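Can you read through this structure? Questions will come right after.
Removed: one protein chain of the complex. Kept in place: all other protein chains.
This part shows subunit A:
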Amino acid sequence: MIIRVDSLTFRYPTGTTALDGVSFQVAAGERVAIVGANGAGKSTLARHLVGIERPASGTIEIDGRRTDGLGIAELARTVGFVFQNPDDQLHAASVVKEVGFGPRNLRFPPARRAELVESALRLTGLTQWRDTHPHHLSLGVRKRVALASVLAMDTPVVVLDEPTTGQDHASVVLLGNLVDGLAADGRTVLTVTHDMDFCVEHFDRVIVLAGGRIAWDGPVAHWPAYVADAADGSLELPQMTRLGHRLGWERPVTTVTGFLDRLSPGPGPAPVPSTSP
């Protein structure tokens, strides 16, 4: 297990309990989406994995080491964290310097560093902006800079906080491919998200947080049934799942391809829509 979280509890200085006895484990190469209402504790949980927040009680183990004995710099070799707000993260005068900052701090050799930076710029579609000041870019592109700067650190675990927010269609497609590619390389991806279609199309497992506790944890295929039962309005089913329900289909479908297959199972391959798997 690359991540073990055991009975994690966290309170803000004002006394508000943000996380209350959260336990779960994540295997290497898993793609896990953390979903839940606004204020459920999703971002707080994500920030614990990288050591920005420290538990009031309970433990977190990353790659066999307890995080309470590790500094943020040491954890940064294992866990990369992409902030919800890129402006919390960006500081350098150009995109290429920003993306090179992490690998330089981790003291990778220069050749390896250059390779990681170029690969991260390419994967995030930022090559054309390499010499631009991040603050001259739109919010959506700044978010991709923040992502690239984390990818360049080549960490086994990548944690994304609301990565699709403010992203246009092409960027969301790029992001989905990136998540799939990281997992295919055996890297572990956790994301906090409200984008349920992104979640069903690119993640294996869903953890639902509610009021600082885990309300549900399981494979993405079983998740629509949970949401339908436990509906409090904060979670919305994927578009195709809702359409399937409206047609009276008992077994949920989640994706366009799954829907078309169910509509008319026939000979020959199902068409693969260009927009989404």
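The working rule: a residue touches a chain if its C-beta (ideal position, glycine included) is under 8 Å from a C-beta of that chain, and two chains touch if they have at least 3 such contacts; residues count from 1.
Operating definition for what follows: contacts and distances are computed from a predicted model.
Colleague: With one chain of the assembly withheld, which option in "Response regulator", "3-isopropylmalate dehydratase small subunit", "FUSC family protein" or "Cobalt ABC transporter ATP-binding protein" matches that chain's UniProt protein name?
Modeller: "Cobalt ABC transporter ATP-binding protein"
Colleague: In the complete assembly, which of A:T16, A:S57, A:N105 or A:T127 touches the absent chain?
Modeller: A:T16
Colleague: Using the touch definition up top, pick the residue from A:V141, A:I207 or A:V220 that touches the left-out chain.
Modeller: Of the listed residues, the one touching the omitted chain is A:V141.
Colleague: Among A:L8, A:V189 or A:V256, which one is in touch with the chain left out?
Modeller: A:V256
Colleague: Please identify, in ascending order, the residues of subunit A that touch the omitted chain?
Modeller: 12, 14, 16, 36-40, 42-43, 84-85, 87, 136, 138-141, 162, 165-172, 194, 197, 232-236, 238-240, 242-243, 246-247, 255-256, 259-260, 263-264, 271, 273-276
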